[in-house]
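I am attaching a structure below and will ask some questions about it afterwards.
Missing here is one protein chain; the remaining ones are kept as they sit in the complex.
The letters A, B, C and D name the chains in turn, as written, and every chain counts its residues from 1.
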Amino acid sequence: MALLSMRGVHVVVDTAEGPRTLVRLSELELAEGEMLGLVGETGSGKTLTGLAVTRVFPTPSIRLQGGSIELGGRDLAGLGERELLAVRGREVGVVFQDPNASLNPVFPVGRPLMDLLGLHRSLRGQAAVAEAVRLFQRVELPDAAALLSRYPHELSGGQRQRVMIAMAIAAGPKLLVADEPTTALDVTVQAELLRLLDDLRREAGMSVLFITHNLGVVAHMVERVAIMYAGDVVETGPTRAVLKEPRHPYTRLLLEAVPRQGQGRLKAIAGTAVPRSEIAQGCAFASRCPFAQDRCRAIEPALEGPGVHRAACLRQEEVLHV
Amino acid sequence: MRWRRLAAVLLAGAGLVGLSACGSSGSTGSATTKTAVGVYASYTQVMVFWDPSDSYSNEIIAMPQMYETLLRYDPKTDKFLPDLATSYSKSQDGLTWTFHLRHNVHFHDGSLMTSQNVKDSIERTMQRGNGAAYIWDAVKSIATPSKYTVVFNLSTPSPIDFAAASPYAAWIFNTAPLKQHGQNWYAKGHEDGTGPYELQSWSSGQPLVLKAFKGYWGGWKGDHYTKLIFETVGSSSTRAQMLQSGQLTFTDFLPYQQIEALKKDANLRVTVTPAWQNLMAFFNTKVAPLNNVLVRKALSEAFPYQEVITSVMHGYASQSRGPIPAGLWGHDPSLPQYHYNLAGAKSLLQQAGIKPGSLNLTLTYTAGDDNESAAAALYKASLAQIGVNLTARPMPWVSQWNLAKATNPSQRQDIFMMYWWPDYANPYSFLYNLFHTESTVNFNLAYYYNSSFDKLIDQANTDSGINRGQAVKLYDQAQTMLYQDAPAIFIFDEQHVRVIPKSLKGYYDNPAYTNVVFWYDVTP
Amino acid sequence: MGRTLRFYVRRNLMTSIGLCVLAVFVLTAILAPWIAPYPGDAAGLVHPAHQLLPPSWQHPMGTDELGRDLFSLVLLGSRVSLGGGFVTIVFALLIGVTLGLIAGYAGGWLDEAIMRFTDIVLGFPSLLLAVAIAATLGPSLDHAVLAMALSWWPWYTRLIRSQVLSLRNADFVQAARLSGRSPARILVRHILPNAVTPVVVQASMDLGSVILTLAGLSFLGLGAQPPTPEWGLIIANGQNYVLTNWWYVTFPGLAILLAVSALNLVGDGLNDVLNRRERGVL
Amino acid sequence: MLHFFVRRVLLGVLVLIGLSVLTFIITRVAPGDPAALWVGPRASVAQIERATVTLGLNRPLPVQYAIYMDDLAHGNLGLSIETHRPVSSEIASYLPASLELVVSGIVIAILLGLPLGVLAAMRPGGVFDAVARLLAVLSVSVPTFWLAFLLQIVFFKDLGLLPLAGRVSNLVIALDPITRITGFMTVDSLLQGNWVAFFSALRHLVLPAVTIAAYPFGLIVRMVRASLLDVIALDHVRLLRALGQKRYTIAFRYALKNALPPTLTVIALTFAYSLTGTFLVESVFNWPGLGNYTAQAVITNNYPAVMGVTIVIGVIYVVLNLVVDLVIAGIDPRVRYV
Partner (left out) sequence: MSERLLALHDLQVRYPIRKGLLRRVAGAVHAVDGVSLRLDSGGTLGIAGESGCGKTTLARAVAGLLSPSGGRIELFGEKAPQGHWPLALRRRVQMVFQDPGGSLDPRQKVIDAVREPLEAFTRQPPQARTERALALLAEVGITAQQALRYPHTLSGGQKQRVAIARALAAEPDLIILDEPTSALDVSVQAQILNLLADIHDRLGTAFLLISHDLDVIAHVCERVAVLYGGRVVEAGPVAEVFREPRHPYTRALLAALPDPDPDRPWRPETLKGTVGAPEGGVGCPFRQRCPLADARCGQETPKALEIEGSVVFCHRVEEQQRPA
């Protein structure tokens, strides 16, 4: 049974001209202990989808309009702010992208961690310190005990991300939402961190929703992948299948746009990304799609396909074999 | 410090000055308890100068409680009441004055007061030469023929009885502590006088508190105030409110509008007495067209005397008759005076060849004084009706006075409005300071230099030491001369208007001692 | 269009209220001589007959001790107070912005000298500086305005300097250098327009407190002199009647309160609009 | 850290020297002849000459300034022209009154303003936020002297709850006076266990302190609310919210500490401003503080007093800024590495 299943999730932002749709997710599932790669470009709605799980939107004007978000059988969408507060941290951990802004600059790095330990696992005083040191060691931070009282600006980017991971797993959550955790780091440091994340996941049997725009990372890190475009999942399936035999034109063009050595002109996707709110009907990618036909502009394709590898494209068979 | 009090009076309006203070809701002055507390709220700082020789400012309201003078002048009966001197006599030529002292009077430190103390006090005051020390200028020497007799030998005849009763520079104090602690022992905030009350506590920023002096020669039978508090309350509306709620026994200055409101209060009453203070506007006689007497007469007739008295002073003033104010000897109500007559003023201007609308004048008065500003506004309105354009410029006293002392007359103001009051009960103070010829500009701000006028008033002053009746006749001639020359407009003579609790008995507002309450003589 | 307007008004209700009140004040300031029932009262005319009347139909705000109509005085006073405040800010901006630009762009010892001088003037208790200058040059509205401007400009110097410093190595300034622009031209065409916005916002928020200080100075007798109908001065004259005739002090005080509040609200609104930062949620 | 501290002290000294030069020039430029003031108007020209010499006014300006600085170094602020008493002793008696007033005002402003600012920022756009913002704007915009009158009318005249003016009641002064230790009436009466005086002093302190508190209160609410809103939008607050931390803990412990530095700077500023800005409040409540003393000194061009006050306020201002800088360095470690 899936740990997390999101159905018909609809996220909007209130503007002067009324609510504007940002995400209209048909469906997304995450099995227990599974690491799913949620891939998409800027504005595809991948971050908001991750934040929608525990409704931690950045500004008051963004809100969850509808849909169901079942975590371990319970529908989080229906919960009130108070009950949702109990879920955050305890059952769903979060890691953000920017190491410089994600830790409070005027507090020693250990302080927020120990407060969370007090809150979720009612550990106080020495017990909390011991557990914090253990967590810091678990995320491979050098001389953990001393580090507790050091300030964020005294740590490197990689170290700060590790502190954030320690805070995320402090309460032993079942699900970890990692929003581009390594994008801001140098390539060499990024690799180590990804390995750490993977070990932690396997050890705790924790599912991870890994949000990124980097196809290379996804290719080697996650078991399953979901490609998002204009606020919805356009293709999902086992990583190898989706990347080697893409069934959706967007996935295909995206792979060809990655620059490689000695390659001539890249096959750039024409035009710019069209926001979901401007698409009346039909396939969102139709206006930029080389395979587009009239029916693509009329019918909105559902996410379907043989077995686990599914795509939202009426001509996915031709796309596969061309 | 004349101008200090002048400036302070004016600034009270702006609620600017308020230093040490107290005021509470508890009731005071209730006669039944054995301790009766008298509270005096002044609009300005109380203890400016502690040294009795130098005292010349607002501390006048506290000095008579701590120190005493030889005599005390009573303008009602025009007589000198005995104080430290039981009696006095003067020689035929007015050059020798003998005072007989009261026996077994003690200073606050317990020592006995003798003629030697009187001699030392007055000689120290003369020698320091501060404040009003000039009142003893005529004294050549002081002798102490016996323990309780003092003889003053004068170089020229002069009314030494007035000096002995003066509110300034006439206090008798103990010089012994000065030898011990140095000359500025008094200035540091100490006192050693013979008065009914002695110092309990004081520091700058705190109220002055006096308590009854057990060994006072007058004794303490009957109801008396046993404790006095002198505080400074800048805002007049606050003082009015404190009076109504019984937190104050006496305050020195209240604007007329407050007085109208307080009149209706059941347990308060109002006393009105001549104030020996008048308001004048001096013409700059050194600059055309004000050097033409016709123009000055026209401007004198254009002044709305009655309207200012009724609407600005609420009737608490009388139109002046010359510079000597009502209530002071030498004042003659029958003297001629200009009256409000716009038609006359217009014709005088024509005779002087001034076309309507061509005359622009600047009048300066002291910033912050409501009465002066209102009077100037009314004068401006009426001058406008005869085509004279007046600009009224408020200035801080220091700058107003400096402008008047500018070397080049044309730089000075056209009309200078200000109050005047005497240092002691002597009309010579008005005529000499305001109209006597001066080498450097001091207070003769009409720049009126008339030698025959000078001779008249100087002679009158010396006569006043011998035969006051003769002096009054000369003063009359001098004031009539001022009427003809019209160097200034004599606007009104003020009246002291006091609002005091009905329960306060025996209070007499003596203009010779402005704003002073003789607390020993009143009963709570 | 209606919908968008309604959205913005609801979003920043307070700023809109501020704007309306401010508009009313500016209008009264401009039209004062024509709409004031007794314009002469502000020019020295006195009617001692009806002094200290309570508010009535002829005198909506009552009269003062010389019988002058307070409503007219307050109306004409708005021109003096708002005008005085505005001129002060303009002067302060002129001095402050110039010095700030020089300090920011020149750097080195000149920057150090200007900034240390700014610290000194800022170290000087501002009201004391204003009072001292007003006292030395003699109390008048112009001197009060000058005094306030002299004690207010340092704020703008600091603000402009920090803006210039941060903009100086912004990419688009470097790009302008690449495009062959001379330093002076870059300062005027690129740095100044971008640096001036936060200063304008600060100035609009300061206008309120400047009017308050001007009222304070007049209350002390160092600002506007009679018969100029400045609000602070009216209150000063009325303070003797606080406990007896309540209206004398209340209405000019209310005028100051409303005008300054409106300015502060508009200043806040301008601040929110210009640096449109996304608001977080807790 | 030490360099940071020493550098600030040096800067402070420089400001003070600049201050003394500025005041020296302003008071010398002022019209009116101090010597004439010293001896009083009726004095003869000879007396004025003598005073000019004793006051050293006949010497060239730079020499006068040198003498002044030399005196300053020995803590001698010269004699007050008006009362001939040493300025330092007069300031020593008036300063505590103003300090007592301003300190209690700022404490009230902080106790009310800080929590209100935080609560308003927690629900931006909510009812509480609107009320807090309106209250803050009104209290920043109200003219202090007018507010003072209003409070007097309401609490003294109509309700009769609180005293009209002054620091303590007459009865206390006459019957059980307080000996002056610190100059703070409330503190001194407590030290001497004189309860009657203490309560009287407290009741007299309420209205003027509230009047002084109005401006800083509004400022603190707006400053805390604005800087808190900025902090709440940052990632580290969002992270704590996403990890289930309680709203109040985030607001009052984490976000508020980031918002403190700008607020503290503003509080230090308003403290120094209020110290001299109390002319208006002190004159209405008849409070014997530095404000009144300064206004009187400036009007009468009592230049030693004006310069003495400026230097004293200048020193307080510099010390205050130093303390605030240290506290901010304590809060925000990054500042230490400047």
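Simple rule for what comes next: a contact is a pair of C-beta atoms (placed from the backbone, for glycine too) under 8 Å apart; a residue touches a chain by one contact, two chains touch by 3 or more.
All values reported here derive from a predicted model rather than from experimental measurement.
> Which is it among C:16, C:140, C:194 or C:244 that touches the chain not included here?
C:194
> Decide which residue listed in A:257, A:299 or A:322 touches the omitted chain of the complex.
Counting the whole complex, the residue in contact with the absent chain is A:257.
> Would you indicate which residue among A:167, A:269, A:284 or A:313 is in contact with the undisplayed chain?
A:269
> Touching the absent chain: which residues on chain C qualify?
Touching the missing chain: residues 170-172, 174-181, 183, 190, 193-194.
> Residues on chain A that touch the omitted chain in the whole complex?
Chain A touches the chain not shown through residues 41-42, 156, 158-159, 186-192, 195, 213-221, 239-240, 243-244, 253-255, 257-263, 265-269, 272-273.
The rule is short, and it goes like this: only the chains that are shown with their structure count from here on.
> For the interfaces B-D and A-D, which has the higher count of C-beta pairs in contact?
Result: the pair with more contacts is B-D.
> Report, in whole Å, the distance between the mean C-alpha point of chain A and the mean C-alpha point of chain C.
Whole-Å distance between the two chain centres: 51.
> At what distance in angstrom does the C-alpha mean of chain C lie from that of chain B?
45
> Can you pull out the residues of chain D that are in contact with at least two other chains?
31, 124-125, 152, 157, 233-234, 237-238, 241, 279, 284, 295, 299, 301
> Among all residues of chain C, which ones touch two or more of the remaining chains?
Those would be 135, 138, 219-220, 239, 242-243, 278-281.
> Which chains are in touch, pair by pair?
Chains touch in the following pairs: A-C, A-D, B-C, B-D, C-D.
> Okay, in this complex, where on chain A does chain C touch?
Going through chain A, the ones touching chain C are 16-18, 57-60.
> Could you pull out which chain C residues touch chain D in their complex?
Per the touch definition, chain C meets chain D at residues 11, 13-14, 116-117, 119-121, 123-129, 131-133, 135-136, 138, 208-209, 212, 215-216, 219-220, 232, 235, 239, 242-243, 246, 249-250, 252-253, 256-257, 260-261, 263-265, 268, 277-282.
> Touching residues of chain D toward chain C in the complex: what are they?
The contact residues of chain D facing chain C are 11, 14-16, 18-19, 22-23, 26-27, 29-31, 121-125, 130, 133-134, 137-138, 140-146, 149-150, 152-153, 157, 222, 229-234, 237-238, 241, 247, 250-251, 255, 272-273, 275-277, 279-280, 284, 294-295, 298-299, 301, 306, 309-310, 313-314, 317-318.
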